[in-house]
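Heads up, one of the protein chains got dropped from this complex, but the rest are sitting where they should.
Which chain is which? They are A and B, in the order written, and residues in each are numbered from 1.
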Amino acid sequence: MTQIQASPSAVDEFISLGPLVQFPIGQVKALELDGRVIGIVRTVNGIHALGNRCPHQGGPICRGIVTGTMAPSDPDEYVYEKDGEVVRCPWHGYEFELATGRSVGGAVRGRVPVYTAEVRGDEVFFSWRRGATTS
Amino acid sequence: MRVRADQIDCTGSGMCELSVPEVFALDDAGLVIVRGDGTLAGADVNDQGTLVPVGMRAGVREAAAACPGGCISCHDEDGE
Partner (left out) sequence: MIVDCDRHVAVGDYAELFTHMPQSWQKHFERDEFVGSVRDAASHIKLTDRFGDAVRVGSEACAEVDLALAVPHQGLTINGWADQVAAKTFITALNSWSIQNWEAYSAGRSAILVSPYDPEWSARVITEAVSRSDRYSAVALPLSSTLLGANSFDRIYRAATEADLPVVVHFSGVEGHYLGAPPLSGGVHTTAFARATLMPHLAESSITSLCFGGTFEKFPGLRVLFSGFGFAWLPSLLWRLDREWRTFRHDVPWVKQPPSEYVLDSVWLSTWPVGEAAAEWPSLFTSERLRSRVVFGSHDPFDGDTVDAIRDTLGESADAVLGHGSPVLARSLGAVK
């Protein structure tokens, strides 16, 4: 796993993670930063930064797959949505929105930690600032 | 024993608050805080964390072990 740096950084300090091209769309790329594992997920619409712990039992989210999900629907009907915007935990299949870390469908309490990632030019920057959420 | 909680890793599952509400709570962002703000009677806070009353230490250790985010750390002080 790529280690970016080992020394602690301040919450609002932005760190370069490298060129955007190193982050393929639709996959979780795991990196070690400040002694923690984070996952960077590039989507068609943007870029997300996740922690590596599932709120269910702490499963390794960064080994999860990026996918879409099924919207709440009428019986016997499937409505696929949010393609590439959901990560599924490899342990029990719980789904979480990349943008907020929230559990899809409210299946589990809590959320995957979501940090701040930005693309500046052709480079990806990261800070430990937790993404804003609403209850 | 002292306890600290790191919001960076917190998943907001709330298991700590359910287990030992006297020590843990969730803030407005849904992330863990340790009640070192005076709501815990005689709260003693230093760089190692908040001193945990003896009767709550077992519960706090269990909460730390059960935390899905792994963000709760317990530090045994000398002589404990």
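Just so it is clear, contacts are C-beta pairs under 8 Å (C-beta built on N, C-alpha and C of every residue); 3 or more make two chains touch, one makes a residue touch a chain.
Small disclaimer: the values here were computed from a predicted structure and weren't measured.
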item	value
Visible chains in contact with the missing one	A
In subunit A, positions touching the absent partner	56, 69-79, 92-95, 104-108
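Methods note: only the chains that are shown with their structure count from here on.
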item	value
Distance from the mean Cα position of subunit B to that of subunit A, given in whole angstrom	26
Complex contacts: residues of subunit A adjacent to subunit B	11, 36, 51, 53-58, 108-113, 128, 130, 132-133, 135
Residues of subunit B that touch subunit A when the two form their complex	7-14, 28-31, 67-70
